[in-house]
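For this depiction, one protein chain was excluded, whereas all remaining protein chains were kept in their positions.
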Amino acid sequence: MNILISHIAVPVLTTLALMFASTQKQVRTIAAGGMTIQLIQSLVLLYLFLQERAGGNDAVVLFKQSFAWYPSLGISFDLGVDGIAVAMILLTSIVIFTGIFASWEVDKLYKEFFISLIVLAAGVYGFFVSLDLFVLFLFFELAVIPMYLLIGIWGSGPKEYAAMKLTLMLMGGSALLVVGILGVYFTSDVEGVRTFNILVLGQHHIPIEMQRIFFPMLFIGFGVIGALFPFHTWSPDGHSSAPTAVSMLHAGVLMKLGGYGCLKVAMFLLPEAAQEMSWIFLILTGISVIYGALATVVQTDLKYINAYSSVSHCGLVLFAILMLNKTASTGAVLQMISHGLMTALFFALIGMLYSRTKTRIITEMGGLMKVLPFLSVCYVIGGLASLGLPGLSGFVAEMTIFVGAFEHEDLFHRVATIVAVSSIVVTAVYILRVVGLLLMGPVRNEGYYNFPKAKWFEKIATVSLIVGILVIGLTPLWLSDMIRDSLGTIVDKLVLK
Amino acid sequence: MVEQVPLNHALIITTLMFFIGVYGFLTRKNLITMLISVEIMLNAVNLNFVFFDHYLFPGKLEGHFFSLFIIAIAAAEAAVAIAIFINLYRNIRSIDVEQVDKMKY
Amino acid sequence: MSLQELLLLRHEWALIASVLILLVLELNFSEEKKSNSISSASILFAIVTLLGFLPAETGSTFGGMYVTDPLRILMKNILNISVLVVFLQSGAWLRTKNNYNRITEFYLLMISSVIGVNFMISAGHFLMFYLGLELLTIPIAAAASYDQYKSKSAEAGIKLILTSAFSSAILLFGLSLLYGSTGSMYFSEMEFSTNSLQILGFVFFFSGLGFKISIVPFHLWTADVYEGSPTNVTSYLSVVSKGAAVFVLVLLLVNLFDPLRQVWQQVIYGTAIFTMTIGNLFAIRQQNLKRYLAFSSIAQAGFILLGVIGGSALGMASVIYFVLVYVFSNLAAFGVVIAIEQSAGKINMKDYNGLYKTNPRLSLAMMLALFSLAGIPPLAGFFGKFFLFTAVAESGYFVLLLIAVLNAVISLYYYLLVVKAMFINKSEFPVPYFQSDYPTRIALSGCVIGILIIGFYSPVFEYIKQLCLASL
Partner (left out) sequence: MEFQYTIWIVALPLLAFLINGLGSGKLPGKISGWIATIAIGISTFLSYQTAFQYFSSPSRDKIIAFKTTWLRFNDTLHIDLGVLLDPISVMMLVVITTISLMVFLYSQGYMKNEKGYDRYFAFLSLFSFSMLGLVVATNLFQMYMFWELVGVSSYLLIGFYYDKSSAVAASKKAFIVTRFADLGFLIGILMVSFYTGTFDFEILTNPDNLSFSTTASFLGLSTITWALLLIFMGGAGKSAMFPLHIWLPDAMEGPTPVSALIHAATMVVAGVFLVARLFPLYHAFAPTALEVVAFVGAFTTLFAALIACTQYDIKRVLAFSTMSQIGYMMLALGVSGYGGEEGLGYTASLFHLFTHAFFKALLFLGAGAIIHAVHSNDIREMGGLRKYQPITHLLFLIACLAIAGIPPFSGFFSKDEILAATFATHPIYFGIAVAVAGLTAFYMFRLYFIVFWGKEKTYDHTPHEAPTIMLLPMIVLAVGSVLTGFIPFGHFISSDGQSLDLHINWSVAITSVAIAFAGIVVAWKFYKTESDSSDKVARSFGSVYTSALNKFYIDEIYILITKGIVFRLIAQPLAWFDRNIIDAFMNLLAAITNWISSQIKEFQSGQVQKYAFIFISGVLIIVLSFIYATQ
C-alpha cells in the first residue's frame, strides 16, 4: 500500500478502533499506539523520500497516486509529496504524538476527545498529501471543524465564545477559498475537461485580471488560519481557551496550513498577481511580526503570550513567502517547522504547569525553577529556541528568512526586512520577562514545594519535542536542502520580471 | 348586430377583476370573504382563458377546458378551506383572520 | 391508447393502487387493530418505492400531456424514498390517542399528495402541471391541520390553504397570459419571444412556483406553517413538496423557458441573494426548532437557486444532487426532532441542552444532519454545496458566489448553536434517555448512512449528470 495512503489510513483506523474502546486505559493505549505507528511511518517516509532523491529521482512530487473520483468535474484523489510536504508531515506526526501524551490525563469524555483529536490530525495529513484542490479543501475544512467541539467541550475560560469565534473566522477564510479555488478552476486555460489538480493547473496560465481577483481571496483565505493581520484575533482567544493538546496541534500544525496553502496554492497558481500584490501583504505581515511581538510584551496570561508570539512568528512565515525567492521561502518552511515544535512545546509545558499551579497568570507565579526543575529547564530551552539561539531550530529558520529576504533587489523589501529583523529584540524581551517572572526569583508560595514532579508521559512529550528542536538546530543542512529542492518549481514561476 | 368588444377592453376588465380580488384578499378580515376574493381572482383568470380562446385562437378549446378545471379545483379548495375554518372555529371561536397570528417572528 | 402507454404511468398507478388497497384494508381492521394500517401503509409504500426502481420504458402519452424519462423517474424515486422515510417516522405520533381513529386518513392524504407530485413532475402540459400542483397542495393543507385539538395546527392549515390559493391564483393569471401570448399550453408547442406580456406571465408563474419552494419574498407562510403543522407533515413539506417544486422549476426553466433565460437569470439572481440572506438572518434567532428548520430550509432554497441560475447540465445535476442530499440531511434532522417531541414533548433549543449525555446516538445523528446541512466535509452536504457553487461559478456569477459562501458561514453559526446545546451546554433537566420504535430508528440510520456515504460514492452524481446532459 502506498505510504501516503497509509498516512491517512492509520488515523482513520485508529479512530475506528477508538469507537470500540471503553475504558480510559484502552483509549489512551490505542491512541498512543496509533500515533506512534504514524510517527514511525512518517520517519520511514522521510527516509524513503531522501533515498529517492539521493537516487536522482527529481520528479516534482514523489509517491504519486491517483484515483479518479468525480471524472466529469475533473476531481480525482491525487496524492503525492515533495520535500515541503514531507517535512510538514513529519512535524504533524511529532506534534500529534506528543499531543496524545500531553493530554494523557483527560478524564472527561476521553473517548470523544481522542477521536476528535485524531480526526483533526487525519484532516491535516490529508491536506498535506493531496494534490487536488478539491480534496485539499475538503481536508482543510475537515481539520478545522473538530476544533469547535474540542475547544467547546474540553476548553476552559470563555470557551464557547472562543470556539465559535475561531470556527466562524476560519470558515470565513475557507469561504474565500471556495471562491478562489473555483475561480482558478474555471479561468485557467485548460483544454477539455477542467481539472483541480494543482500540478496540471500550475502548467497552465490564468489571465492576469482574473489573478488579480482571486489571488487576494486565496491568500487571505489561507492567511486567516495563518494569523495574518488583521485576521488573527481568533488566535489569542482560541488558543487560550483550548485544551493543551488542541493548542499544541492548532498552533503547531493548523496555523501552518495557512503558510503552506499560501505558498503552494496561492503563489504557485497565481504567480503574476503574487508579484504585483506582494507589497500589500508584505506590509500586513510586517505589521503582524512587529505588532504581535509588541503585543506579547504586555500580556500576563501564559497562553496569550504564546498566542501573540505565534502571531508574530507565523507573520514571519508569510512575510518570508512574500519575498518571492528560494532562500526566504526555505526559511519560511523551516520557520513553520521550528515554530510548530517550539509552540507545541510551550503549550504542552503551559498545560503541565497549569495542572499544578491552577493559574496561567505569570505575575501570580514565581520560582518554579526550584520546585519543577525539569519542566522549567524545558521551558527555558523552548524560550531560547524562540528567541533564536544558535543550535536550536529558531535560529536556523529566522536567519534563513532574514538572509533570503535581504537578497531582494528592491530597497523597499530590504527595509521591510530590517524592520522584521528588529523583532528579535522584542522577542528576547518577552521571553526573558516570562522566564524571569515565572521560573526565576524566589519561590512564590510554600504550596509549590509539594507539586508532583514531571511524570513519565510529560517527559516523553517534552523531550521528543526538544529532540526535534535540537536536531533541526544542530544539523539543519539536510532539511533545508530538502526543502530548497522542492521549492524550485514554485519559485521559478515567481522570478521577478 | 352589436359590434364586438375589443380584446384589450376584455383584458382590462379581467385584470381589474383580478386585482379587485387581490385587494379583497388583503383587506377583508373574515376568512370566508377572503376565500371569496380568491374565487374572484380565479374567475378573472377563467375569463382570461376564455377570452383568449375566443379572440385569438378561435376553435381551440384548451382555454375553455383549463377554465373548467380551474372551477372544479377551486371548489375542492374551497371545501377543504371551509373544513379547516370550521376546525379553527372550534378552537378559537372566531374566523377573524387577524386572530390567526399565534405564530409569528 | 395502448397498454404500453398506460404503463408509462407506472409510478402513478402504483400510488393509486396503494391508496385503494389501503382503503380496503382499513375497512377490515377492527377498532383496536387500527394501528395496523401504519405498518401496512409503510409496507405498501416501500413496495411502491421499489417498483419505481424497476427499469421502465420512457415516452409520452395523453397526447403529450404526460411525459416521462429517466430523469423524471429518478426525481420521482428520490421523492418516494423521502416519503417512505416520513412514513417510517410517523408511527409513534399516529399511535397517540387523538389520532388513533384517523390514522389511515393521514396516509391517504399523504399518498394522494404524492400522486400530485408525480403528475406535476411528469407534466407535459400546463393543465397537467396545475392539476398536479393542486393535488399536491390541498391534501397537505388538510394534513397540516391534522391535529384537531391544536389551534396552532388549524392556524397552520389556514395559512397554508389561503396563501396557496392566493399564489395559485397568481400563477394561473400568469399562465393565462402565457397562453394568450403563445396560443398553447403544451410545453412542446409553446414558443417564446421575450415580449413584455410573456415576461409578465413568466414572473407571475415563477412567483407561484417560488411560493412552493419558499423563495423570498414568497416565503412568509413557511415558518408559521412548519411550526404549526404536525412535525411529520412539516418534514414532508420541507422535503417533498419543496423538492418537487424545485425539480419542476429546473425542468421548466432549462427546457421550456430557455428563450427567457435572460429574464429568469436576473430574477433568480436577485431572489437567490434575498432568500439565502433572509433565511439565515431569521434562523439565527429562532428558539423553536421547527421554525428554526423552516428558516434553514428557506436558506437552503436560496442555495438551490444557485444551481438553477446556470441553467446548464452541471447546474441541473448539482440541484438534483443537492436535493437528494438535502432530503437525507433534513429528514434526519426532523427525525430527531420528531423522536424527541414524541418522547418528551419538547421542541425548543434549550430543551436540547445536555442531550449528548442522555441520548448520545440521537445527538450524533442530529449533529451529522446539521453539519451536512451546513456543508461540512466529509458529509454529503459538503459535496452538494460545493457542486452548487461550482455551477454558479461556471456561469461566471462570482459576486453571487461570494455572497453565497458568506451566507454559508452565517448558516454554520446557527447550526453550531444546536450542536453547542447538545454537546456543550449543561442542563439539570435534560431529555431523559429513551428508545424510539424500530421504523424511526431504521429511517434515522438510513438517513445517516446516506449522509455519510453519498458524497464518497461519486457514481451517484455522475449518473445524475448524464441524465441531465441527456435531457437537454
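A, B and C label the chains in the order they appear, each numbered from 1.
Following the convention adopted for this analysis, a residue touches a chain if its C-beta (ideal position, glycine included) is under 8 Å from a C-beta of that chain, and two chains touch if they have at least 3 such contacts.
In this text the structure is predicted, and so the values were computed from the model without any measurement.
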The omitted chain touches A, B, C
Residue of C:F204, C:F322 or C:F461 touching the missing chain in the full complex
C:F204
Which listed residue (C:L8, C:I111 or C:I158) would be found touching the missing chain in the intact complex?
C:I158
Using the touch definition from the top, which of C:M65, C:M190 or C:I278 touches the missing chain?
C:I278
Footprint left on chain B by the chain that the document does not show
22, 25-27, 34, 97-98, 100-105
Omitted-chain footprint on chain C covers residues 158-159, 162-163, 166-167, 170, 196, 199-200, 203-204, 207, 211, 216-218, 220-221, 223-224, 263, 266-267, 270, 278, 281-282, 284-285, 410
To test your reading of the contact rule: which positions on chain A touch the chain that is missing from view?
165, 168-169, 230, 233-234, 236-237, 291, 294-295, 297-299, 326-327, 367, 369-370, 373, 384, 387-391, 395-396, 399-400, 402-404, 406-407, 414, 417-418, 421-422, 424-425, 428-429, 432-433, 436, 439-443, 476-477, 480-481, 484
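We adopt the following convention: only the chains that are shown with their structure count from here on.
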Per the C-alpha centroid definition, the whole-Å distance linking chain B and chain C comes out as 27
For chain A paired with chain B, centre-to-centre distance based on mean C-alpha positions, whole Å
66
Junction residues of chain A, two or more chains touched
none
Name the residues of chain C that each touch 2 or more other chains.
none
Write out the stretch or stretches of chain C touching chain B in their complex.
126-127, 130-131, 134, 138, 141-142, 145, 148-152, 154-159, 161-162, 165-166, 169-170, 172-173, 175-177, 179-180, 183-185, 223-224, 227-228, 291
In the complex, the residues of chain C that touch chain A are 314, 371, 376-378, 382, 386-387, 389-390, 393-394, 396, 398, 401-402, 405-406, 408-409, 412-413, 416, 419-420, 423-424, 458, 461-462, 465
As the complex stands, chain A meets chain C at residues 69-73, 75, 134, 138-139, 141-142, 145, 148-149, 152-153, 159-160, 164, 167-168, 171-172, 175-176, 178-179, 182-183, 185-186, 213
